[in-house]
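Here is the structure we will look at, set down as structure tokens.
Apart from one protein chain that is not included, each protein chain of the complex appears where it belongs.
Coming up: chain A.
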Amino acid sequence: MPVHSPDTAEIDRIIAAHVHLEGPMLPILHALQAAFGHIPEASVTRIAEALNLGRAEVHGVISFYHDFRKAPAGARTLRICRAEACQAQGGAALEAAAQRLTGLGWGETSGDGRVTLEPVYCLGLCACGPAVQLDGTLHGRVDAARLDALLAEGAA
């Protein structure tokens, strides 16, 4: 995910590009996160002004949704499906392997900023689980060895 330092002019440009939509809030937040890798704190005031809302309301919306980050994720993002269909196919062992291989708990980013580990509740790959998403790419029938290999591939 691209990470730039927040630039107010760019924030305003992104807001302006979506403000004409009916219900522009989520499209604006997604676009900001795509540009900055997170929702920069500086954008809260700008959104509040553009949409004629209070800052608290904008904060409330951002914090409600699991997707929106307050800080950028690591260089790599590993998402492991923890939902039932993957549990039925050995998901618990994969969850443990993911924590062991990354040395991270759920929602944590490594100190060197290399990896973020996140839970996800279903990727729609329930007939070929356990499922993971690594840097946006989906993988099915993943076991610990396969996960290890996937992490090694991208790190090279």
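Going forward, contacts are C-beta pairs under 8 Å (C-beta built on N, C-alpha and C of every residue); 3 or more make two chains touch, one makes a residue touch a chain; residues count from 1.
One rule holds in what follows: contacts and distances are computed from a predicted model.
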The complex's invisible chain, by UniProt name, from "NADH-quinone oxidoreductase subunit F", "Aromatic ring-hydroxylating dioxygenase subunit alpha", "Spore germination protein (Amino acid permease)" or "Formate dehydrogenase subunit beta": "Formate dehydrogenase subunit beta"
Touch with the missing chain holds, among A:I14, A:A73 or A:L125, for A:L125
Touch assignment to the omitted chain, from A:G60, A:G103 or A:G154, lands on A:G60
May I ask you to list the residues on chain A that touch the chain which is not drawn? 21-27, 29-30, 51, 60-61, 64-68, 83-89, 120-129, 131, 136, 138-141
